[in-house]
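A single protein chain has been omitted from the complex, and every remaining protein chain is retained in its original position.
When the chains are written out, they are named A, B and C in that same order, and each has its own residue count from 1.
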Amino acid sequence: MQDDPVIRVVSKVMIPTVMLFALYVQFHGDYGPGGGFQAGVIFASAFVLNAMIFGLNRGRHVWPANLNLLAICAGVLLYGLTGIASLFLGANYLDYDVLGATAKSGQHIGILLVEFGVGLTVASVMVALFFTFAGRLTHIRLMSKMQAHEEASPPASKTKTKAKKAGGRS
Amino acid sequence: MSALEITQLIGIASLLIGSLAVIFGALGLLRLGDVYQRMHGAGIVDTGGAGLILFGLLMLSPDWTVTVRLILIGFILVMTGPTATHAIARAVRVSDQEPDNVSETKTKKRGRG
Amino acid sequence: MSGFLVNASLISLLTLIAILALRLHRLFAVVMLSGAFSLVAATLFVVLDAVDVAFTEAAVGAGISSILALATLSLVPAEEKPHSIAFVPAFLALATALMLAVAVTDLPAFGDVNAPIHNHVAPEFIKGSAEDIGIPNVVTSVLASYRGYDTLGETVVIFTAAIAVLLVLGGYTRPHRRKIKSRKKGEDKNAG
Partner (left out) sequence: MSSLAGQWNYFLVIALMMIGFYAVIARGNMVKKMVGLTIFQTSVFMLYISMGKVSNGTAPILTGDPQTLYANPLPHVLILTAIVVGVATTAVGYALIIRVYESYGTIEDDELIKMIEAEDAEDSEDMNGETQSA
């Protein structure tokens, strides 16, 4: 769809708006409806929109897979480590009272951290799910190419793949 | 009649007209023939229905924070609604679905007459 | 009474969508109907005063869930084999409905202020959210603080589901391309 000017222009306006809205939902969750789960899904939808309009490959460049896997783990770890931090400060696991100067500010810091962890996990999980489902066809093609490469005799296959690669790049 | 009452009246009237527009748009979506025709029904819901309902809510809004939010919602609707309709039309065109030849037969008849 | 009218019309709309989704054989239409179902369900949640849940349902059910289903349909056939009404499952569903209906008569009335669910821990949460935590949105304070363990578990479930999908479908990080390259290098060495 990247050759369609209407969709391209509107998406360039809408994607930052969607991300801004996700951040609003994430950090306004204490005062209105919202929180990490909703914000994560909305944030992921911005990446999904980007990938749907500009193609999967460019979508992957915006948010690389390795970074995304790290983000999935980092979100869960942030949640768990918040609990461990309160454990080290002498309270129970996930008891945020001790994180700040007063109990109330401690609760605020704890909830902010935990919600951020949830948002990070949910957003990157949704992006990963979308790219896995949408990239399945390319994955199968690559796998079959690899199989053909393995089955053919080494010198013949080498020239073949080289030719293919050159053709694909040009 | 004070200015406040007049704005309220305008708001309620545009809410009612907006709801009617939504209902007619839905009817069109159900009753019209092919995809291209049905999109006209969807267009009424997108612009006429949602726009008039938003305008009515703006007239009735009690607070400036609500007004700001409604204007933002209106901005997003104006951006996304027509684009979505455009994307659907494009998808139908790309998938090689020809429109029902209603207009073509009519012009042929006219040419004969 | 007006509450009854709004709820009943919304739920009958949901029932209509569900029956339509059951009867159609084109799976693309079925998936779009399930998105519409989620959207109407979100409206119902707003009517039932659950704004956070409505927000989540609208974002997840109508957004991401439909996209995942459509991505699945691009890989599997999008047409269902026609089926006639299966009588044994229909009978089972009816029997279950009857049993549930009998069980539901034991529940307190809908919207009753004195129901046991409203008198056990909920008042403490609502009071404590203002006094101990200082956050107006009670749902957030219960989610992140009072029931923090629960949410930790749910986050881990999402994490595990993502890992499961990545393992089953594969190809997200593309390690095999690197493998091909390294193999080729090895072959070059062998040839040289």
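Just so we're on the same page, contacts are C-beta pairs under 8 Å (C-beta built on N, C-alpha and C of every residue); 3 or more make two chains touch, one makes a residue touch a chain.
Everything numeric in this text was worked out from a predicted model, so none of it was measured.
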item: Shown chains touched by the chain that is not drawn here; value: A, C
item: Candidate in contact with the missing chain, chosen from A:Met14, A:Ala65, A:Leu99 or A:Val122; value: A:Val122
item: Chain not shown, touching residues in chain A; value: 31-33, 35, 37, 40-41, 122, 125, 129, 132-133, 136, 140
item: Absent-chain interface as seen on chain C, which is shown; value: 3-4, 7-8, 11-12, 14-15, 18-19, 21-22, 27, 30-31, 33-34, 37-38, 41, 44-45, 48-53, 56-57, 60-61, 64-65, 68-69, 71-73, 75-77, 80-81, 83, 85-86, 89-90, 92-94, 96-97, 100-101, 104-105, 107-113, 115, 117-118, 121-122, 125-126, 129-130, 136-139, 142-143, 147, 150-151, 154, 157-158, 161-162, 164-165, 168-169
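The rule is short, and it goes like this: only the chains that are shown with their structure count from here on.
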item: Category of the chain touch graph - line, ring, star, complete, other; value: line
item: Central chain (distance from its CA mean to the mean of all protein CA atoms); value: C
item: Chain B-chain C separation of Cα centroids, rounded to whole Å; value: 30
item: Interchain centroid distance [CA atoms averaged], chain A/chain B, Å; value: 35
item: Residues of chain B whose C-beta touches two or more other chains; value: none
item: Touching two or more other chains - residue numbers and ranges from chain A; value: none
item: Chain B residues within the chain A interface of the complex; value: 76, 79-80, 83, 86-87, 90
item: Of all residues in chain A, those that touch chain C in their complex; value: 25, 29-35, 37-38, 41-42, 44-45, 48, 65-66, 69, 72-73, 75-76, 79-80, 83, 93-94, 96, 103-104, 107-108, 110-111, 114-115, 117-118, 121-122, 125-126, 128-139, 142-143, 146, 149, 154-155, 158, 161
item: Residue ranges of chain A touching chain B (in the complex, touch as defined); value: 1, 4, 6-7, 10, 13-14, 17
